[in-house]
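A quick write-up on the structure given underneath.
Note that one protein chain is taken out, while the other chains of the complex remain in position.
So, subunit A:
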Amino acid sequence: MKSDKSKLTFWLLLSPLILWLATLIILPHIGMFFVSLREKVGVREYETSFANYAVFFNEPLYWNTFARTAYMSIAATLLTLLIGFPIAYYIAKLTRGRTKTTLFLMCLIPFWVSELVRTFGWMILLRETGVISQVLQYAGLVNGPVEMLYNDAAIMTGLVYTSMLFMVVPLVTTLDSLDDSLIEAGYDLGGTSFSILREIVIPHAMPGIVSGCIVVFMLSLGNYLTPILLGGKDSLWFTGLIYSQFITRFNWELGSAFGFLLLGLSSLIVFLGLKLSGQSLSKTMAR
């Protein structure tokens, strides 16, 4: 009797999560999967087939765009890690009390405005008649207006800026848990700064690095606003393709297939990343 009761409590407590997952994630995906298997053969006529998936692999344009999106996202992730690690180390190890809170808050402040506003901010800075271009002209460093918007570097800037917080937070948490005495012991045993970083700090921070990288990679890969607004005429992004299939081409079938391919391929890249770094998902999430 008692175990029945505790079972009931368990299911009741779990039900919001199950409802959330089932209604907002699993059911829509099942629906999308069936849509992706429909091949349009005529007006209001559909057949079940894998034709939409074949389109992705047969048309180099879609495949190239995916590859481009993936490698740009990986680059953005690595860049965020390179910039975020020293910041996180400084916050976690070299500051105490109020300074620490202030620095942490400064990482957080850009997220008080929406992503759209942040991206427009970058557009105002980077455009040909924008702030940076005018400052450079005023300082006499360049002769004419410079265009810094509408290229891949602008996308990269936007992506790194947008995802910095999601790298810094897990890094600070893991670095916080590293006992200072371990670093002191490293120096006592004659280690150099570099060897201590390599042998002690990074191995300890690895779970934070991996979870930060996963989040940043997924955010960049699935980002829509930043690449569309900052990117130029050559800067296709895979999510933009999915949007145009759904909205401007009325081709839900192909759009759904693209959605599933994005899900599958991004999972594959994360899996490969975990294997390469010798981490497992459970180990990363447990820390």
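The rule is simple: a contact is a pair of C-beta atoms (placed from the backbone, for glycine too) under 8 Å apart; a residue touches a chain by one contact, two chains touch by 3 or more; residues count from 1.
The working rule: contacts and distances are computed from a predicted model.
Remark: of the listed names "Outer membrane protein beta-barrel domain-containing protein", "Spermidine/putrescine ABC transporter substrate-binding protein", "Cell division protein FtsX" or "SRPBCC domain-containing protein", the one matching the undisplayed chain in UniProt is "Spermidine/putrescine ABC transporter substrate-binding protein". Across A:36, A:65 or A:174, the residue that sits in touch with the chain not pictured is A:65.
Against the chain not shown here, subunit A presents residues 43-44, 61-62, 64-65, 127-129, 147, 149-150, 232-234, 236, 241, 244-252.
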